[in-house]
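Note that one protein chain is taken out, while the other chains of the complex remain in position.
Read from first to last, the chains carry the letters A and B; within each, the first residue is number 1.
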Amino acid sequence: MKKTSHQCNTDLLNRFFDHELDPDEQARFSRHVKECPSCQEALKDNQSISDLFKACVDEKIFRADLDNLEEGVLDLIGQKKYSLWLRLKDLFRPRKFLIPAAAIITMLVLSFSIIRQHGPIPGPSAIINSFEGNGSYVMLLETPKSHQTVIWFNETF
Amino acid sequence: MNTELWDEKRLISLLKQGNDAAFRVLVRQYNNRLFGIAYGIVLDREESLEILQEVFLKVFQNIHRFREEAGLSTWLHRITVNQCLNWHRRWKRKFRWQQNTLERDGPIDYPDRGMDNDPEAIYREKELKNKFMENLGQLPREERVVFVLKEVEGLSYDEIARVLKIKRGTVSSRLFYARQRLKESLTRYMD
Partner (left out) sequence: MLVKRLMSLLLFAALMWAPAGPVMAGPRVSIVVKTILASQGSKFIDPNLSAVIKELQSVFRYSSYRLLNQNSMNLGMGEKGTVLLPGNRVLRIMLLGIAGKRVQLRLAIFKKKKKIFQTVTQLLNKNSIIVGGPRHRGGYLLFNIFTSF
């Protein structure tokens, strides 16, 4: 089989594989590939790598159980913690304030850390951020000594 | 609600209004693809899930700043890639547990590749995938990112260049070298 004068250019070959050549060049290279076993082999290798990678990723996606991601993300958003954090971050956007801000914050945090003893953590055992239920009523209680949170709901279903 | 009817413009408009249902649509439409990108870059399932959560949170926080010239998917790709690249820098593996996943188990044999459906062939296929992912992890990160964006999303060179803010020629050369390295390391497996 007569080889065409077109060089087996590996860069061209990759761009051909990715359909990134202009139409004329794509057509020319296509004709070359039909007659060049080495380019055919190289394209086959590219395809094998692509198929293998996609198979690996598909398997991971299948196992990743992404269904709960949506709910998890929406829960986090619903609490608006990031919203508050970002609003505060926005205040520091001007770079000229970053260094003095960092210095002041460090000093304040260190001061508070020193003043604050390692005493008992205030507050109940659980902070309820949201609640949904089918019941007719719900009660929130707290044990007197160790402040363990109790949720009591009336199940109507 | 028929989410199929939501075109990108409408979706973005509703996202900017803080519409929860629009956000659900966004997550459902993109979670698989973005997970594929994250996993291809960080090569860890748990980290990829965490990154994905971060990505969607960032979208929620910054959608009001989103300018629609580049397109929503370009923006999402960019956020995902940046989150992946920042991930290790940010956490310095402080909270990362050393999990012995299958990908990192034991010495790897190099049997002949079989295409039968018997357990032995399935095992060999799994080993091949493990080996491939290990090799992928050894690619320089910038080459891996380009390879992943190309293979997971089928982006053009121009699109990848826009996401990563690099030149088209750089995309082409990184992709070329990524494939070269992967081919060389898997030579024994190629027919």
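In this section, a contact is a pair of C-beta atoms (placed from the backbone, for glycine too) under 8 Å apart; a residue touches a chain by one contact, two chains touch by 3 or more.
None of the values given here were measured: they were computed from a predicted structure.
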item	value
Touched by the hidden chain, restricted to displayed chains	A, B
Identified contact with the non-displayed chain, of A:Leu13, A:Cys39, A:Cys56 or A:Leu69	A:Leu69
Those residues of subunit B which, in the complete complex, touch the missing chain	46, 49-50, 53, 91, 95, 97
Where the missing chain touches subunit A, by residue	68-69, 71-72, 75-76, 78-79, 81-82, 85, 88, 91, 97, 101, 104-105, 108-109, 112, 116, 121-135, 141, 143-146, 148-155, 157
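One rule holds for everything that comes next: only the chains that are shown with their structure count from here on.
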item	value
Between subunit A and subunit B, centroid-to-centroid distance (C-alpha), Å	10
Touching residues (chain side subunit A, partner subunit B) in the complex	10-11, 14-15, 18, 20, 45-46, 48-50, 52-57, 59-61, 63-64, 66, 69-70, 72-74, 76-77, 82-83, 86
List of subunit B residues in touch with subunit A within their complex	20, 23-24, 27-28, 31-32, 35-36, 39-40, 45, 48-49, 52-53, 56-57, 60-61, 128-129, 132-133, 136, 147, 150-152, 156-157, 172-173, 175-176, 179, 182-183, 186, 190
